[in-house]
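Missing here is one protein chain; the remaining ones are kept as they sit in the complex.
Our next item is chain A:
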Amino acid sequence: MSCLPTPEARHAKEVNQQIQRDLKKHKKDLKNTKKLLLLGTGESGKTTFIKQMRILHGKPYSQAELDNFRTLVYRNIYIAVQILIDAMDRLSIQYEEAPVEAETNRILEIDYENPPDQLPPADYSYINKFWKDKGVKQCFEKRNKFQISDSAEYFLDALDRVKEDDYNPTREDIVRVRLKTVGVHEYNFNIHGQNFLMVDVGGQRGERRKWISSFENVQSVIFLTAISEYDQVLAETEEDDNRLLESLQLFETIIRYPWFKNAAIVVFFNKFDLFEKKILTSNLEEYFPYEGPRADVKEAKNYIKQMFSEVYGGRGEILSTHFTCATDTDAMGKIFEAVKSYILSQNIKEIAGGNFS
């Protein structure tokens, strides 16, 4: 027996060294990467935000992905029409010109889970006429009485473009497509030299218990709330729980978590474009103890912002907020730049504070 290590031992030693090296590197990368959580209730625009980041900082969508989005657009349209037909019936609103019953039944029976590759002409003519009907428009105005996606109007208006044979989803179509997210998803972005690990989650009540799995090592949280939801109720329960109130309560819960004690928190008041339109017809004081003037965008938005700021007040800092429209790519790009510098400055403050104390 020689005193020299056997080849096996040498091999084992090298493996060990390799692991050590990797662990070090891993730790370093972890430090360099900012983990950014996207939180918020259902349909507040978390996945939309991720899509915008991909459009701005990721690779362009491939044709196969676009094809997939096209069927999703049709799916969105069929779902919207079926919901509207159902709502017309339940709210007993009269059609201006009632469609043929057999046709209505046919549309209702269409399996939107397997939408066609092209919009069939018969479906197009039905939906087109249906959407132009004054009764349906009236019904759509009362959409806070039932659950319909916010992008329904956008796609139904775009029907003529969408039915074309060579239709290819535009950038805006892609961000408008509604698809429920389940689970917790991580995405890596490099934005101007800074690595971000963005975490997208499902927002419904049942999904929230999963969030905790990604709460460690969080440097920043973007809390999204759909500001236009002040007159809507939750989709996931039978009770009439106000969506904005739910969002506010969720926000309160989140800022109290010990994990986020040192994290930079930014609130996005999303769907601001819808809010601006909605506030003119739907009164905020019916849902919240608001005493400002009616149909005043500025007052109303400040009131809602104030609600969130008060909740946040306990932390002794000023809440960083943005009024956003997640479907507007350019605006989102600018806002995210601002958010990024805020997050970085907060983190530097954090590190500095840690050194001095």
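Here is the rule we go by: a residue touches a chain if its C-beta (ideal position, glycine included) is under 8 Å from a C-beta of that chain, and two chains touch if they have at least 3 such contacts; residues count from 1.
Here is the rule we go by: contacts and distances are computed from a predicted model.
Hey, which one's the missing chain according to UniProt: "Eukaryotic translation initiation factor 3 subunit C", "10229_t:CDS:1", "Regulator of G-protein signaling 7" or "Proteasome subunit beta"?
Its UniProt record gives the name "Regulator of G-protein signaling 7".
Could you tell me which of A:T237, A:Q306 or A:S341 touches the chain that is not displayed?
A:T237
Taking the full complex into account, find the residue in A:D173, A:E207 or A:E246 that is in contact with the omitted chain.
Here the residue in touch with the unshown chain is A:E207.
Touching the absent chain in the whole complex: find that residue among A:G58, A:P99, A:G135 or A:G333.
Only one listed residue reaches the unshown chain, and that is A:G58.
If I consider the whole complex, including the chain that's not displayed, which of A:I19, A:L280 or A:A295 touches that chain?
A:I19
State which residues belonging to chain A touch the missing partner chain.
Touching the missing chain: residues 7, 11, 14-15, 18-19, 21-22, 25-26, 29-30, 33, 47, 50-51, 53-54, 57-59, 62-69, 72, 105-106, 109-110, 113, 147, 179-190, 195-197, 202, 204-207, 209-210, 213, 234-238.
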